[in-house]
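Note that this complex is displayed minus one protein chain, with the remaining chains in position.
Right after this comes chain A.
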Amino acid sequence: MDAILSILIFFPALAGFLGFIVDKNSAKVYGIAVATIELLLALWLWAKFDTTNGGMQFTEKVSLISDFGISYNVGVDGISLFIVIMAALITLLGIILLRPDTKNMKNMIVSLLFLEMTMVGVFLTLDAIVFYLFWELSLVPMLYIIGAWGGPTRVYAAVKFFLYTFVGSLIMLVGLLSMAYLYHDANGVWTFSLLDWYTLPLTETQQFWLFLAFFAGFAIKVPMFPFHTWLPHAHGQAPTIGSVILAAVLLKMGTYGFVRFSLPILPDASVTFTPFIMVLSLIMVIYTAMIAFAQKDMKQVIAYSSVSHMGVIMLGVFAMNAEGLGGSVFLMLSHGIVSGALFMLVGVIYERTGTKIMDEFGGLAAVMPIYATVFGIMLMASVGLPLTIGFVGEFLVLLGFYQVSPIGTILAATTIIIGSVYMLALFKKSFFGPVRHEKNLGLKDLDKRELSALIPLVLITIWLGVYPNPVLGPIDNSAQKILVDMENRAISPATKEAIILSKKEAN
């Protein structure tokens, strides 16, 4: 299967089109079947993946508009591989978790399959224009999911989500176009291929402005402070499935953008901007964690905690060493698994009680012990307990960033304290103490549908916490490759000094 990547990208969309003619009662089964095949394909890709090679693999290239050097160009490395697998997994589990009585199930399944195409496409594309297409297309199904299945102010939230991220993307597009222009200026040919762009030397001033243009697109997506306020609205109104995919996968597009575009194309600017990124990230880590503590709505706690954790990921991206960069990619995965699971868990209790306000619960541990156990495990992963998936990435990011700024790291590492403050407060309010309302005494514990969505996430949480190396290895290779490329292309000595290459590589 030479075209495995294209199949991965377009199979869900194709199946989505066919989904229109599927009987509406079997839509969910159809969705599960398609998503399962997609996941198996992604896993097959992993099986065939050369784990010793840090570069792009399974590349395909078809010229689309040759006059402008726009081509359909895909490839996978250790960084995108696992994000794609996670996207496929989360989509599958999200569909499994859908209530059978979801209204317009067919539309939901079709939207999700289209969304899956755009997500996989973003992470596999090596051409800037096609990347931009997938990037923007991903807004549409999510806009629809929030707008059609969301809460009372869903339209406001959906429009805000759309416009806000769209404005940022437009600025990013300007950056992409000028990049192609600069390449043409230097080499006389048009190209939007990332791999070509990686070879283009740029002055520090050019890098500076391009960095800001890319930043506008990526930072709003992450979302970085102060561009994060669309997220609580989106999560507040989105249905469970929307929040799960938004938090688990869509946000990672922003951090992935920094890794795939900003770092290798603009090595000097990346180093120059590190203090700026650090300050914003630290604000994300601390400020939003405190806001999470102030929430009364369980889902908002998780929403703000997402922003806080994304701040840690951002630090790792700019650590300029394999420990930090690889750790941040791993943290993208673990945050996807953990926040996905947490949003699912919030959905579970919301479906039963019709509320997400924590003060309405209390004592749930006695009424729903399995639910409490799963929640507890995910909580511990969220606060970065060793031997859960959450520890590995967080530890590596902080370890890596220590080389950049000890003070910044110490401030960022307060996440282990304030993160446990809001999570334990959430758990105490909802699960401990006496049961607040008598009607909650009759709540049912997790059923088979919910368990089959959550148990895989629990297993992954523990598996990758105990034995992360199968995933860390390929990530490590690709992270080191990015760093080596950056070091080779850096023009300022300060950049070369900031980038720490593994000693293994040197030997």
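Just so we're on the same page, a residue touches a chain if its C-beta (ideal position, glycine included) is under 8 Å from a C-beta of that chain, and two chains touch if they have at least 3 such contacts; residues count from 1.
Everything that follows uses one rule, which is that contacts and distances are computed from a predicted model.
Q: Not counting the visible chains, the remaining one has a UniProt entry; which protein name from "ATP-binding cassette domain-containing protein", "NADH-ubiquinone oxidoreductase chain L (EC)", "Peptide ABC transporter permease" or "Sulfur carrier protein ThiS" does it give?
A: Going by UniProt, the chain not displayed is called "NADH-ubiquinone oxidoreductase chain L (EC)".
Q: Check each of A:50, A:185, A:204 or A:497 against the chain that is not shown and name the one that touches it.
A: Candidates A:50, A:185, A:204 or A:497; residue touching the omitted chain: A:185.
Q: Just one of A:18, A:62, A:155 or A:424 touches the chain that is missing; which is it?
A: Residue touching the chain left out of view: A:424.
Q: Going by the contact rule already stated, which one of A:399, A:443 or A:484 would touch the omitted chain in the full complex?
A: A:399
Q: Considering the complete complex, identify which of A:79, A:143, A:249 or A:475 is in touch with the unshown chain.
A: Residue touching the chain left out of view: A:475.
Q: Suppose we count only contacts with the excluded chain; which residues of chain A make the list?
A: Here the touching residues of chain A are 160, 163-164, 181-182, 185, 225-226, 228-230, 233, 287, 290-291, 293-295, 321-323, 326-327, 363, 365-366, 369-370, 373, 380, 383, 385-387, 391-392, 395-396, 398-400, 402-403, 406, 409-410, 413-414, 416-417, 420-421, 424-425, 428, 431-434, 466-469, 472-473, 475-476, 479-480, 502-504.
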